[in-house]
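Remarks on the structure that follows.
Yeah, one chain of the complex is gone here, protein chain that is, but the others are all in their spots.
Each chain gets a letter, A and B, in the order it is written, and its residues are counted from 1.
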Amino acid sequence: MFDWFQPNDVLWVIPAAPLLACLWIVLVGHVVRRQYAHRPVVLALAVSLAAAICLLIHVVPSGFGHAGEHGAHGSPSHAIIKHLYQWISVGQLNVSVTLRADAMTALMLVMVTSVSLLVVIFASGYMHGDPGYPRFFASIALFVFSMCMLVLAGNFLLMFVFWEAVGLCSYLLIGFWFQKPSAAAAAKKAFVVNRIGDFGFILGVFLIWTTFGTVDFEALFGSPDLIREIATQDPAIFTTICFLLFVGAIGKSAQFPLHVWLPDAMEGPTPVSALIHAATMVTAGVYLVARCTPFFVLAPTAQMFVAGIGAATALIAAITALTQYDLKRVLAYSTVSQLGYMFMSLGAAGADVSLATHAVTFAMFHMFTHAFFKAVLFLSAGSVMHSMGNVIDMRRFGGLRKALPITHITFLAGSLALAGFPLLSGFWSKDEILAVLFSASQDAKHGDFYKVILGVALLTSLMTAFYTFRAYFMTFWGKERFPEEAGHHPHDAPPAMAGPLLILGVAALFVGLIAGPTHLYGHYLEHTPGLPEAHAHEPNLLMMGVSVVLALVGIGAAYFAYVVSPSVSQGLKKASGPLHNFSHEGLQLDWLYLRFIVNPLRLLARIAEVFDKWVLDVIVDCVGFVPSLFGAVLKPIHNGFVQNYAMVMVVGLVVCLVSVLRALAGGM
Amino acid sequence: MNWSPENGMLLLPLALGWLAVWWLLPREKPRGRILGGLIGVAALLVLQATVLPPAGDLVHDVMFYAFAAAAILCGGLMITDKNPVYAALWFALTTLAVCGLFLLNSAPFLAAATIIVYAGAIVVTFLFVIMLAQQGGIGGYDREAFQPGMASLLSFALLATLLFSLQEWGGIDGKAADEARHGQFVSVPTTVQANLLSQAPESNPREIGSLRVLGRSLFTDYLYAVELAGTVLLVATIGAIAIAPRRSQGHL
Partner (left out) sequence: MTSTALENQLIVGAILFALGMIGFLTRRNLILIMLSAELMLHGVSVNLTAFGRYHGNPQGQVFTIFVLTVAACEAGLALSLILTLYQRRKSLDVFLWGNLGEDDLRVLSGSSSSTQPTTKVVDPNADFPHLTPAGRAPKSPVTKT
C-alpha cells in the first residue's frame, strides 16, 4: 500500500502545513472570522499528523514488523533526505536547508503532531472568547512548524535556527497575556535563561565545524570512523563539544541550574504549558542529546556529567514539587523532574558503551510516554482552572470529584501513569530507565557513581508518586469547596475540551502498555542510523518490583496524609517549618540568582550609566559646545532688525570696493 | 592704492562731515543744531577748496554750487530732522535742488518729470501716511537714531572710498598723476571726442535732453525696457492694491 507515497517528496508537508496555517491567520484569519481561527490550524495539524504517520511507516525497511527481533540490526539503516536549497556557501562552509528523517525523527514527529493536534482542539474550547484568539493559534502553528523543522533539520546550523525559533514561540506564548506584568516578566525570564543555553549550543556548533569541517548530520554520523579518530586524537576537544551541546540542552530542557524559567512559564495559557512546556519543546534538549549519541558514547565524562545534572535536577525539582500549592507549578516541577530522569538515562552509557542504545531508547521512550501523560495532566489542570474561574491554588478548592467527573477521570489516569502505577505508561518507561541505571551501577569502574544516581532515581520515583497524588487528593477529594470566582455551578469541560482529554487519557494509560512489553518502540528506534550495536535487553524484575513498591508507597502516603487524616500533613508542615519554606521556594534558587547574578549585573549597569552620563555625555556636550560658542560669537549679528542687516551689507560693500580698487591700483 | 600726503587733504572734510551728521542725528538729549550746522557748512567749504576751481561760465558755476549746496544741506537736514513731516518737506526741497542740477545737465524733461513724480506724488503720499499714522505727534522712535555713530562712520567710509578713487584716477583715460600729486580732483577732458562712448552727431548739448532725442532713444533703443517698466508699474499697482489693508481688517 501507499506505493504512490515517496517519503522524501512529501517530507516538507509536515512543517509546511502549520506554516501555511500560521500565515493564513496572520494575513487573513485575524480579520475575517476571528472566532474560527482554530480551524485552519486543526486542519493543518491533521495533515501533518497524517504525513508523519506515513513517514513513520516508510522510514524503516519494510518487513520490520516481522523481522524486528532478528533482522533489524542486519538490514541497512537509512535516513530520508530532502535537499531544499543551498542556504550559506562561504568558503568551506556549506550549509543547505535539508530535511532529514530517520526513525527517531519519525517518532518525534508523530508525538509532536499528535499531541499538538489534541491540544489545539482542547484550546479551541479553552481559549474561547479571548481577545487574542487568532494570535494564539497563529503562535501555536508557528511553534509546531518550528518544532517540526527542528526535528527534521539536516544539520546543526539549521537545527540551531529552529532551536531559536521554538524559543521565540515559547516567549510569545508565555507572554500571551502580556498585559499581566507577571506574564511579561516570565516570558522575559524564559527567553533570557534560554539564551544562556543557546549560547552554549552555538559554541558547540562552531567547535564542531572547526573540528570536523562540516555541520551536516549525514556527513558526521555517517562516518563513525572519523568521529572515533578525532575522539581518540583529541579527547579534550571532543568532550568540550559534548559539554557545550549539553549546555544547550540544559537551557532548553530546563535542567539544573537553568531550570528556573519553566515554573514561571506557567503564566502562559494552560494549553501552552501542556504543549510546549511539558510535551514537546522542553524535550528538544533530550532529542538533541539523543541525536548526538554518536558523540556522547565516545565521551564518558560528558555522559556522567549528563547523568549527574539529570539526577540533581530530578531531585531538586521533586523536592520543590512536594510543597507547591499551585496546581500548575506542581506539574511544572514534575516536568523538570521527569526531564531529569530522561537525562539520567541518556547519561547511563558512561559506564558501558554497550548500554548506549538502551539508554537512548529508554530516554526517548520515557519522553514519548511522558508527553502523553503530562499533556493530559496539564490539560486537566487547565480544565480545573477553567471551571474554577482561573483559580489554581489548591488550597482554595477541593472535592471536585463530583463536580468535574471527566476531568477527575483524566487527571487520575495521568497521575497514575506519572506515578508509575503498574502496567501503565509511566511504569514501563520509568522502569526501563531504572533497569538501565541498575545495569550501569554494576560497572566496575564507574559503578559507585551510578549507584548514587540510581538511589536518586528511586528516591525521586517515590517523591513523584507522593506529590502527584498529593495534588490529586487535594484537588479532587475531601470536602467539596469552590472559590468565589467559580460562580455557583462549576461546569465540567465542554466537548471540545473533553474529547482531547479523554483521548489523551486513554493514550496515557495504554501507550506504554502497547510499546513497552513488546519492545515495539525500542526496536523501531534501533533503526536510527548512528546508534551502536546493543545486546538484547531483558526486563529487570528487581527494579520493576522496587518501583512498584515505591509508587504504591507514595500513593498510599499521599492518601493517608491528605484524605484519611489531613491533620498529619498540617502537623508535618508545622514540624518542618523552615524546611517546608525552603522547599516551597524552590531551594531558594531564585533568591540565589537574584543575589549573586542579577544584582551584580545591576550594579554594573548602574556604573555604566554613571560613566555614560558623567563621562561620555560630558565629552559629547563639549563637542557640541564648540559650535555653540562660535554661534554665540556670531549670533548678535542676527538680531532680526533690517537696518542691522543693511549695515552689514554696507560693511561688505566698503570692503569689496576697497579691495577692488586696490587691485586696480596694483595693476596700474 | 598709493598713499600720498595729499590724499590726507580729503580726510578733514570727511571727518568734519561725519562729526556734523553724528552731532545732528536725533537722540534722546537734544544738541545745539546750530553748532552741527556750522560744522557741516565748514565741511562743505573745506571740501570745496579741494575741488577744482570753477572754470568757465560764471553763472553756470554759481548755479551749480548753489544747487549742489542746497541738495546736500537739505538732504542732511532731512535725515537729521526729528519730525518726519519736516523731513518729508526737506526731502521735497532736496528733490527740487536735484532737479536744478538736472537742468544744468541739460535735462529739462527729466527735471520736470522728477518734480511731478517726487514732489507731486511720492512726497505728498508719504505726507498723507505720516499724518495718518502720527496723529498723536512725534513718536519716541523718531527722537532717537539707531547706532548713529557706527552707521554714519560706515557711510562716510564708503564716501571716502569713492572720493579717494575719484581723486586717484578721476580721468577715465587715467592721465591723472600730476594733478593727483597736488591733492586735487583731476579734471576730465572736456572734449568729448576723447571718449569712445561719446556720440558725435548728438553732440549739441541742448539737443541731448530734448523730448525729441529722449523719445527717439526711449522708443527705439530701449523699447523692450520701456515695455518692461510699464509692466513693472502695472504689477506694482496691483500689488499695492492687494497688500494695502482693507477697511474690513480694521482701522488704521
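The working rule: a residue touches a chain if its C-beta (ideal position, glycine included) is under 8 Å from a C-beta of that chain, and two chains touch if they have at least 3 such contacts.
Quick caveat, the model's predicted, so the values are computed rather than measured.
Peer 1: Can you say which of A:Leu43, A:Leu552 or A:Val650 touches the chain missing from this structure?
Peer 2: In the complete complex, the chain left out is touched by residue A:Val650.
Peer 1: For the chain that's not shown, point to the residue among B:Leu19, B:Ala42 or B:Leu104 touching it.
Peer 2: Looking across B:Leu19, B:Ala42 or B:Leu104, the contact with the absent chain belongs to B:Leu104.
Peer 1: In the whole complex, what residues of subunit A lie against the chain that is missing from view?
Peer 2: Listed in rising order, the touching residues are 609, 613, 635-636, 638-643, 646-647, 650.
Peer 1: On subunit B, what residues meet the omitted chain?
Peer 2: Residue positions of subunit B that touch the missing chain: 17, 21, 25, 28, 47, 51-52, 55-57, 60-61, 64, 68, 71-72, 75-76, 78-79, 84, 87-88, 91, 94-95, 98, 101-102, 104-107, 109-110, 113-114, 117-118, 121-122, 125-126, 129-130, 133-134, 139-148, 151-152, 154-156, 158-159, 162-163, 166, 170, 185-188, 190, 192, 195, 197-200, 202-203, 205-206, 208-209, 213-214, 217-218, 221-222, 225, 229, 232-233, 235-237, 239-241, 243-245, 249-250, 252.
Here is the rule we use: only the chains that are shown with their structure count from here on.
Peer 1: Report the inter-chain centroid distance for subunit A and subunit B in whole angstrom, where each centroid is the mean of the CA atoms.
Peer 2: That pair's centroid distance is 95 Å.
Peer 1: Could you please specify the touching residues of subunit B with respect to subunit A in the complex?
Peer 2: Per the stated touch rule, the residues are 1-2, 146-147, 150-151, 154-155, 157-158, 161-162, 164-165, 168-169, 174.
Peer 1: If we count contacts the way the header does, which residues on subunit A are in touch with subunit B in the complex?
Peer 2: For subunit A paired with subunit B, touching residues are 641, 643, 647, 650-651, 653-654, 657-658, 661-662, 665, 668.
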